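Have a look at the structure that comes next, please.
For this view, one protein chain was removed and the others were kept in their places.
Up next, chain A:
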Amino acid sequence: MRKHKKLLLLMTLILAFSSVLAACGANNNNESANNGDAGKPKDQVFRMNLASEPPTLDPGLSQDNTSNTIINAVFEGLVRKGEDGTELPGVAESWDISEDGLKYVFHLRQDAKWSNGDPVTANDFEYAWKRVLDPNLTPASPYTYQLYYIKNAEAYNGGDIKDASEVGVKATDDYTLEVTLENPTPYFLSLMSFQTYFPVHSSIEGNPQWATKPDTLIGNGPFKVSQMVKGQKIELVKNDQYWDTESIKLEKVEMSIVNSAATELASYRNNELDYAGHPTGNIPTDQLNAVKNELGDQLEIKGIATTYYYVFNTTEEPFNNVNIRKAFSMAIDRNAIVEKITQGGQLPAFGFVPPGIKGENDEYRNEVSDAYFEDNLEEAKKLLEQGMSEEGYTTLPEVTIIHNSDDNHKRIALAIADMWKNNLGANVKVQNQEWGVFLKNRDDLNYQVARSGWGADYNDPMSFIDMWVSNSGNNDAGFNNEEYDQLVRGAYTTNDNAERMELMAQAEKILVEENQVIMPIYYYSSVSLIKPWVKNLHIDYKGDIDFTRAYIE
């Protein structure tokens, strides 16, 4: 009996050890992570992570960062974004802009090809744009309005014009595209590198699934999708048909899909990723200090054109009073927030338009200072007193900050609540809400103060300014100002860029300085880790990553 028991014990032990040994036997090549070239990929392969699965790879339908990261590599517009934000020739070799800024003629290169070898023609652009504008497109594109700069585009999409040929885009021959605009739009050229303006291959007609399968996903960009595993990975390979294929060094781009920031960082450390962090992933804030110490030379921090702010519900007590809004905005210590909490090189914000956005000749923020107000406790107390007497308060009503569930938002909200409590004697509660619930409450004006963030769609202050007009769907403050609306309308229609900037600056002043509808907190930064062997990788003004011309060295 005893002997048999021993036999059983032995069997168990063998089983247990063999599994451990089996594990040890293999795959020992990714040891010793962070020194030198160990762990460097052997070929021209670039590995990065996507925190979420791209909802679509159809350029006409896409509206999120993750999808755009891939779409920007798989498709190419008439122009493409240079590293310094200038427009470089893409599918268009050259272009002419009329004197009044209303007419653009693009001359397309004749060697641009689709990934299946077909030539890319002006008709493909006309087809793609009209497809997005077609009121019967199913599903409708959330970014349809990005095409409303084109003459009659909005009317056609809204059903007021039935005839698609009245829309201001026409392929006059295979390699010439004529575009007529509704209003002079100085940033229209830069929109040509925006995904809604990308061409699509006409073979997609009638196949709603075209963008979900590598073999029907025909693109004209430097890469093509070779593999998609749902919820797990996406792989791109170099597209040999691309006209500028000589500048493309990477053979393959591997994208994992993991939404755990801790896993992303661990994989980066373990040399399973060459890139971690913004814009498609995240470096966990609580590990940022450790990362700075350990991997400081691989850490890249760059300001991007996104603003983190709190929005006041101007229809709800006590923030229906402008002086109280001002008092609350002045009573926080923005430096402490960016230095002690976010720690990623963010800049304290006092305006709504972030740095990095082009102004008339320089950056808008350099031309128009954001000194609309400052962190000033004395002034804040005075304004609070004034506001309270205007409203007839003896004590301040309780204030609740809402934010969507996220560690970083939570830390900031708690700090701000604390500052308001200590500095103004306000009774502040912090409430985190699930994403959808949060958005719904903010949208329905069912809140007092809410966290918000806004990033650029295109490189112009208008991308920020026009969201606060009275009828904007994104105006979640209940802010309704006739003068503001007029300034924005003026900026839309004027042909004089200097005047346009001036009108937008006035609008921003009304929004922040005079009415304090929002409480800017900081301008975002992109925080990412890049392995030393990855060269020529760029993060642009709004934080988009461009790996198309990168290489491994």
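One rule holds for everything that comes next: a contact is a pair of C-beta atoms (placed from the backbone, for glycine too) under 8 Å apart; a residue touches a chain by one contact, two chains touch by 3 or more; residues count from 1.
Here, contacts and distances are computed from a predicted model.
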Protein name (UniProt record) of the chain left out of view, among "Quinol oxidase polypeptide II", "3-hydroxybutyryl-CoA dehydrogenase", "SigmaY antisigma factor component" or "ABC transporter permease subunit": "ABC transporter permease subunit"
Residue, one of A:T212, A:N480, A:N495 or A:N536, that touches the chain absent here: A:T212
Among A:D96, A:D173, A:D443 or A:E499, residue touching the chain not depicted: A:D443
Residue among A:N72, A:S115 or A:S141 that touches the chain left out of view: A:S141
Chain A residues that touch the omitted chain in the full complex: 1, 4-5, 8-9, 11-12, 15-16, 19, 23-24, 26-28, 30-33, 52-53, 55-56, 58, 61, 63-64, 135, 138-145, 157-158, 208-212, 229-233, 256-260, 262-263, 266-267, 269-270, 272, 434-437, 439-441, 443, 452-454, 457, 473-474
